[in-house]
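Apart from one protein chain that is not included, each protein chain of the complex appears where it belongs.
Coming up: chain A.
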Amino acid sequence: MSTEQAVRGAIQTHSKRVWRFGLALSGASDVADDLLQATALRALEKHHQVTSYERLDSWLMTICRSIWLNEIRSRSVRKAQALSVTPEAELVAHGPDSETNIFAAQVFTQVMQLPEAQRETVMLVFVEGYSYREAAAMLDVPIGTIMSRLSNARQKLKTVMQHGGTDTVRRSGK
């Protein structure tokens, strides 16, 4: 398999993850569309730099973030650390009942309202499953910074989580 084939395969396989990361970075699904498209084209251009097929997912994430930081965010009006508007919570309204949907929308909104550094760290570790040290390498910060960002994010998520957790227990006890 050529590196180009491997990159094309990785783009298809990880398109949801890259789009999701783009959404978390930008807070807007249209920008996430653009970020995914730009990431795919950039990755294809750079396919000859690929030396290992094992972590193409994190490579794509890094490209996506680089495009966001260097080319899109600087031109965006959304320069605030936290996203000023609640981004499209209907994106997550797919649960089986309204209570679950409300809880999911609250978690989604809370994560999206985190400062950008915490937001991208939560996405990489909590959602995409990268280890602290993998996220540290991808974001080019010390592992302690990753852990402290996550601690701060947990504090902000605590209220909605405890509320949701209580709901879950109550529903289970019905």
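Methods note: a contact is a pair of C-beta atoms (placed from the backbone, for glycine too) under 8 Å apart; a residue touches a chain by one contact, two chains touch by 3 or more; residues count from 1.
The rule is short, and it goes like this: contacts and distances are computed from a predicted model.
Think of the chain that is not pictured: of "Transmembrane transcriptional regulator (Anti-sigma factor RsiW)", "Branched-chain amino acid ABC transporter permease, partial", "Hydantoinase B/oxoprolinase family protein" or "Cytochrome bc complex cytochrome b subunit", UniProt labels it "Transmembrane transcriptional regulator (Anti-sigma factor RsiW)".
Contact with the chain that does not appear here is found for just one residue of A:S66, A:S131 or A:T159, A:S131. Against the chain not shown here, chain A presents residues 2-4, 8, 11-12, 15-16, 19-20, 23-24, 29, 32-33, 36-37, 40-41, 44-45, 47-48, 91-92, 94, 104, 107-108, 111, 122-123, 125-127, 129, 131-133, 142-144, 147-148, 151, 153-155, 157-158, 161, 164.
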